[in-house]
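Encoded as structure tokens, the structure appears first; notes follow it.
The other protein chains are all here in position, but one chain of the complex has been omitted.
For chain A:
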Amino acid sequence: MIARILATAKTEIHIARRNRWVLIAVLLMVVFSLVLSAAGSAPTGALGADRLSVLVASLTSLSVYLVPLVALLMSFDAVAGEVERGTLPLLLTYPVARWEILAGKLVAHTTILIVAICAGYGAAAAVAIVADPTAVSGLIALWRLTWTSVLLGATFLGIGYALSSLAGRVSGAAGLAIGLWLGLVVLYDLGLLAAVVADNGGRFTTTVFPAALLANPADAFRLFNLTASQATVAASGVGGAANAIAPWQSLLSIMVWPLIAIGVAAVAFRRVEP
């Protein structure tokens, strides 16, 4: 079982390397992290926090967009691509379970995400620590951001596989992935903010709003990192609502979402008829 999962993972890494996905993911993360690290260096003194903690707050806002995007870009092709190329029927005649194929892809894509995240955050942290040696006190926050980013990525990889299985065609899967990214990461927050403003401190703001934030993996990720690192001061908008939600709740959401997404993906893939 493990051997078959690793065999698939190895093959997927070969493919991702040839298709430049590894390079693209790493470059995206490194470039954006470095830009943020340079742009975010100004307000350090005013906030009284160390430079790295402030950077983590900026990186959280960046990752909430970028990590899901990279994960969806890597995963939307996973099943639909095999169907469209005509490689799936042959693969399914091999003595390998469907979930093992999916697990192999997940291992490969998660590995690439880990490499990209570590390279991006690492580069930004190195710059921050070189500029301000006291910033090492922010390493705990950075570590927390790193592993939660990986979990966020895994969630969106699972969502990408599920969409890929449901769409059946690569073009359809790509459209669904982009739509879902826009919906969950961009429009969801805008909608919630608009509702909060309209509600003006009523029942929606106190009960529905916190639950709605926890229900979205991207918001839970942002909440957890901002509350845990006590960098809420540096955050605005949705992050400002973080005080109402206990960290264990957002942590639970971050931990459970990958399982749900991958479970849904496995069920969706089982229903694909080659």
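What we mean here is this: contacts are C-beta pairs under 8 Å (C-beta built on N, C-alpha and C of every residue); 3 or more make two chains touch, one makes a residue touch a chain; residues count from 1.
Please note the rule applied: contacts and distances are computed from a predicted model.
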item: Per UniProt, the name of the complex member that is left out, chosen from "Putative ABC transporter ATP-binding protein YxlF", "Cytochrome c-type biogenesis protein CcmE", "Phenol hydroxylase, P2 regulatory component DmpM" or "Aspartyl/glutamyl-tRNA(Asn/Gln) amidotransferase subunit B"; value: "Putative ABC transporter ATP-binding protein YxlF"
item: Among A:Ile15, A:Ile140 or A:Ile178, residue touching the chain not depicted; value: A:Ile15
item: Residues from chain A at the interface with the omitted partner, ascending; value: 3-4, 6-8, 10-11, 14-15, 18-19, 85-87, 89-90, 92-97, 273-274
